[in-house]
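The complex appears here without one of its protein chains, the remainder shown in place.
We call the chains A and B, going by the order they appear; numbering starts again at 1 in every chain.
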Amino acid sequence: MTLALRGVRYRYAGAAAAALEGVSLTLEPGHVLGVVGPNGAGKSTLCLVAAGLAPATIGGELAGEVRIDGVTTASSRPHELAQRCGILFQNPTTQLSGTSATVWEEVAFGPRNLGLPLEEVVARVDAALDALTIRPLADRDPERLSGGQAQLVALAGVLALRPAYLVLDEPTSQLDPQGTRLVGTAIGELARQTGAGVLVVEHKTDLLATIAEQVAVLVAGSVVASDEAASILADARLEAWGIESPSRIRIERAARRAGVHLVSEVEA
Amino acid sequence: MSWLSRQFPTRVIALIPVAIAINIVLGYTVQTVLKLPIYLDSIGTILVGVLAGPIAGAVTGFASNIIWQYAPGIGGGTIGPFAITAAVIGLLAGLWGYLGVYRPRPAAGARLWLAALVGIAIIVLLASRIYGNPAYADPDFFVPWYSTAILIVGIVMSIAVAAAVLLRRDTSGAWVAVAGAVTGIVAALVSAPISAYVFGGVTGGGTDVLVAALRQGGADVFNASLGQGFFSDPIDKTITSFVVFVVLASLSRRVVARFPLGERVVTPEPAAA
Partner (left out) sequence: MQPSDPAASAASAGPPGVPAFVQRPPEGAYRRLNPTTKLVIAVVEALTAFVLRGWTGLVIVLALVVVTAAVARIGRAMLPFMLATIPLIASILLVNTFLYPGATDAIVRIGPLTPSWSGLEFATQAALRVVAFALSVAVFGLTTRPDDLVSDLERRGLGRRVGFVISATLRTVPRILQRAGEITEAQRARGMDTEGGIWRRVRGVLPLAGPLIFGALTDVEEQAMALEARAFSAPARRTVLRTFPDSPAQRTLRWALLATLLLVVGLSVSGRLEFLP
């Protein structure tokens, strides 16, 4: 049981060139896969394709196969996909349904849409709030939260659908450092707590260094490298691809160049 | 029921609240803060009509007026009953969208001039119908300056059409202007009975002076409202149509193409690789 992309080629509706070319990736439950790449590499497209929103919701042409637990996304309806693979975008505010007076109701939005029995809805909302430790926010107005809090609420809303896989498209890019810390910690726990397979697209390689086990590098629509997080993030080619290495690596390299010997503390 | 359902895919459902909000906020700001004699409260309605069809447009217009009327804080006044007019504007916008009026048609040289001339001709024709309206030619109701006012409006709009077509090098400017003028005239025709029946022919705004003057000249309740409408609505709807036209041209192709009528708004795509 995996989320697997095989030889995926995707072209947006009305676009001349393909945004993804020959992409193959596998995401396993309980594991975290990071994806890095320069701007315009197709990382957001990859997220939409993995979650099935492309082509189901936004159209376009998909060649190759995207299978979530064996079922192709092409043969699934959007609400079925929502229960198999959840997706979180960068902008905290556009993801809020805009119809809920409280965070609790906002998280209940998804389960309610499925028509689940009330007890089930309540159970899922409480579980999602607890998983991200945002119970104290339950009675707050979603439009009055900080960026980081809003992202967590959006994430809770996605978790309430109990998807087996999660795709996170640069979830901290629009957040301040505090928000980044908040969301980053939550993501780190996510795979362990919920058993979901998590695909995280991030520019912040520092963050990936702490949460990802595997990292794939996407450049110009194709996967150019995919390996354990430690070796990818230390790879010298990252800069050439237009990706910034984690600060620790950069400091070590700079120290080496300056002939300074660094003793690094073991980090958690 | 299924055809009706197809008019409202999720994308359209997400667009409508935003369009309604644009209607209300711009309409309120123009009326209250900027205090201009135009309404500018139909941009969202026409936008939805062009992108998603007449039903969606009508719903947007109708809902905008009702929600504005009952909105806490900025509501009140005369907006609610004109929901019918707003619905008609949305319907017409869907028609224009279906006919591809808002699709850019870049052109050059003689074709531009031809389009400008055709547009001006239609505007002049419409203005002359109003100018020559027997109600105003009636010797008991002789308001010479009103006829002159209509004439000036016609001339100004003709110049605007010519400018739009020639400056943007786009023949669609003419069709957008004509669509706006026609929508305005229809809006005036639908609004006049509502205004006369519900509000005794006035709206509490600055244009009531025009209504008073027309009545002084001998017009009855209905014709005075109609006269005021013919003055305000075509200009307002033409401006609105142009704003929608410019906005649509600046939105990314990908975003627009996925709407139900989106294909009629974007230029035909180049052959795919």
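In this text, contacts are C-beta pairs under 8 Å (C-beta built on N, C-alpha and C of every residue); 3 or more make two chains touch, one makes a residue touch a chain.
Here the structure is a predicted model, which is why all the values come from computation and not from measurement.
Peer 1: Looking at A:35, A:49, A:128 or A:161, which makes contact with the chain not pictured?
Peer 2: That would be A:161, which touches the missing chain.
Peer 1: Looking at A:60, A:111 or A:221, which makes contact with the chain not pictured?
Peer 2: The single option touching the absent chain is A:111.
Peer 1: Return the single residue from A:7, A:40, A:78 or A:195 that touches the missing chain.
Peer 2: In the complete complex, the chain left out is touched by residue A:78.
Peer 1: Kindly note down the residues of subunit A that lie in touch with the hidden chain.
Peer 2: 48, 51, 53, 56-58, 77-79, 81-83, 86-87, 89, 91, 93-95, 97-99, 101-102, 104-105, 108-119, 121-123, 126, 135-136, 138-139, 143, 154, 157-158, 161
Peer 1: May I ask you to list the residues on subunit B that touch the chain which is not drawn?
Peer 2: The missing chain touches subunit B at positions 8, 10-11, 13-18, 20-22, 24-26, 28-30, 33-36, 40, 43, 47, 63, 67, 69-72, 74-78, 80-81, 197-204, 208, 211-212, 215-216, 218-221, 224, 243, 246-247, 250-251, 255.
Simple rule for what comes next: only the chains that are shown with their structure count from here on.
Peer 1: Rounded to a whole Å, what is the gap between the Cα centroids of subunit A and subunit B?
Peer 2: From the centre of subunit A to the centre of subunit B is 44 Å.
Peer 1: Help me check something: in the complex, which residues belonging to subunit B touch subunit A?
Peer 2: Interface residues on the subunit B side: 10, 17, 253-254, 257-258, 266, 269-270, 272-273.
Peer 1: What does subunit A use to touch subunit B in their complex?
Peer 2: Going by the criterion above, the answer is residues 11-17, 57-59, 78, 98.
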